[in-house]
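The complex appears here minus one protein chain, its other protein chains still in place.
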Amino acid sequence: MTIASIHAPVEDTRDRTNAALGMAIFIGSWAMAFAVLFISFLILRQRQAVWPPVGVTLPSLPLAVAATLTLLGSSFALHRSVSALRRGAPFTSWWTAGLVGGLVFAVLQTWLWADLWAAGTTTFTGGTYESLFYGLTWFHGLHVLCGLGALFLARIGAATGRYGHQRRAFVVNAAVFWHFVDVVWIVLFICFFVP
Amino acid sequence: MKTLLDALRSRATWRWLGTGALLLMLSPCADAAMLQEAVDLPNRWGPNPSASDYGWRYDELFTLITILISVSFAIMLILLVLPMIRDRARAGHKASFDHGSSLFDKRFTATVSVIVFIVLDAWVLVIAVRDLREGYWNIPTELEGAYRVEVLAQQWSWNFRATGLDGEFGTADDVITINDLTVPQDRPVVFNLTSKDVIHSLYVPDMRMKRDANPGAVNQAWFQPITAGDFAILCAELCGFAHYQMGAQLHVLSPEDFGAWEQDASMIAVAGFDPEDTEAQWAWDWKE
Partner (left out) sequence: MSHDGIHPEPTSFWRKHVFSVDHKVIAKQFLWFGLVWLLIGGMMAMMIRWQLANPGEPFPVLGALLFPSTGGVIQPDTYNVLFTMHGTIMIFLGLTPVLIGCFGNYCIPMLIGARDMIVPLLNMLSFWTLMLGGAVGFYSLLVPLGASEAGWTGYPTLSTTVGAPGSGETLWALAVFLIGASSIMGGINYITTIVRLRAPGMTWSRLPLTIWGMFFTAILNVLFLPVIGSAMILLVLDRAFGTQFYVPATMIDGGGGDPILYQHLFWIFGHPEVYILILPAWGFISDFLSFFARKPAFGYRVTVGAMLAVTVLSAVVYGHHMFTTGLSPMLGESFMLLTMIISVPGEILFFNWLHTIWRGSLRLTTPMLFSLGTVFVFGLGGLTGLYLATISTDIFLHDTYFVVGHFHLTMAASSLFGAFAAIYFWMPKMFGRMLDERLGKLHFWATFIPLTIVFCVMFWSGYAGMPRRYYDHTYLEYLRDLQHLNVLTSAAAFLLGAAQLIFAFNFIRSRWWGAKAPTNPWEVGTLDMAVPSPVPYYNFETIPTVVTGPHEFSNPAIPDGKDWIFQTEPLADRAAAPTDPSAQPAASH
């Protein structure tokens, strides 16, 4: 028995503050990891004579825009869900909408990669653009997977009654993490798709 | 004195000493042959005298820092060891009570650290910036009579290229040497450094010079030899398993000897030039 599970049903304001603080520190910490990737992007981009490079098939802009809008929508749905949860109102449908949005984003993202890879732009062609694009989006993709896992767990927990108005720190943190993933994606989008 | 005598009389002290002596004997350092051999070999305790125009800057600053930190360390040592002797816990001795949190204490600490900073760091900083701007980073140009050398490092050798008589890189009379560099005395020698594979570092200890050769970029460095003779070139950045073998010879020739050498070397280079050998055509446009 862990201490955490002994106390499973109990959660008070202090626990929520603890969880929020822990999450804030984690986000602050992990933002450094992405900051490093973006700095690398800027430094490597500045080394290239032409950007984006000539002769390389670029990722599809419409797909990327669709993915971005889906992700934004998903984040918005989760935001609505969390507000409802805080009020004690039913929150699961908004949550499900956010989860589905996240899944659609993951599918679009995979499509984007597969499309590009099939067009001959792969990491093994050794270009800086390909390196940056795949490297950064793969790393982001891992976070999307983790985020989806957390959203899914929260949804299951809500269904089984583990999470609800009385016990919501995990649900709130899952949404916070998803917003973080969203913000990172927007910076990625600006890096690769805004000239 | 009495405590010392007491300590000498106690069995504990002798047990410690005994154990220490035993350890000493057991340890591989008691390998007499190894120590004897080390003593018999020729040895030196510092770098060779500086052979470059700016080498004195390093030597003098090193000495200055050594004096400064020796004095600081001695003061620290006194303040560390004195309480260990004088203020040892014993019957009837009581520690003073002081949180050191008064305004006076804070001002005292601040003042002392500012003084230490000025004496230790600021002084050295000023000299260092002067040395860098006048010496190390004041890289002479071709017009100032620099003898230019392109260095292409690779695992595990140094490729050197000088212009030959025509003063142009990438021509047939370029003097290309491997692990062997000849430069004139009393003339600035300027390097353009890069690497074919991994990072290397051109280290000429007697000239007090070191600069990394990074793949993907060209680095500059220079020195002006003031003594003729042969000197060592080492690699100072880990570059694989034969890193330790990546040495080269530096020959500094007097201006007359050098003129004759350059003439010969340039002629030999022209005679041996092979346009088919693309591996050897690695020159780049000189970067000031």
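The letters A and B name the chains in turn, as written, and every chain counts its residues from 1.
Here is the rule we go by: a contact is a pair of C-beta atoms (placed from the backbone, for glycine too) under 8 Å apart; a residue touches a chain by one contact, two chains touch by 3 or more.
Everything numeric here is computed off the predicted structure, so don't read it as measured data.
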Problem - subunit B residues touching the omitted chain (full complex) - result: 12, 15-16, 19-20, 23-24, 26-29, 34-35, 37-39, 41-47, 57-58, 61-62, 65, 68-69, 72-73, 76-77, 79-80, 83-84, 87-90, 93-101, 105-106, 109, 112-114, 116-117, 120-122, 124-125, 127-129, 131-133, 135-137, 152, 155, 194-199, 201, 203, 205, 208-212, 214-219, 232, 234-245, 247, 284
Handout entry: Absent chain, residues of subunit A that touch it
Key = 1-4, 6-7, 10, 12, 14-15, 17-18, 21-22, 25-26, 28-34, 36-37, 39-40, 43-44, 47-49, 122-128, 130-132, 134-135, 138-139
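Keep this in mind: only the chains that are shown with their structure count from here on.
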Fill in the blank from the handout: subunit A and subunit B have mean C-alpha positions lying a whole-number Å distance apart equal to 49
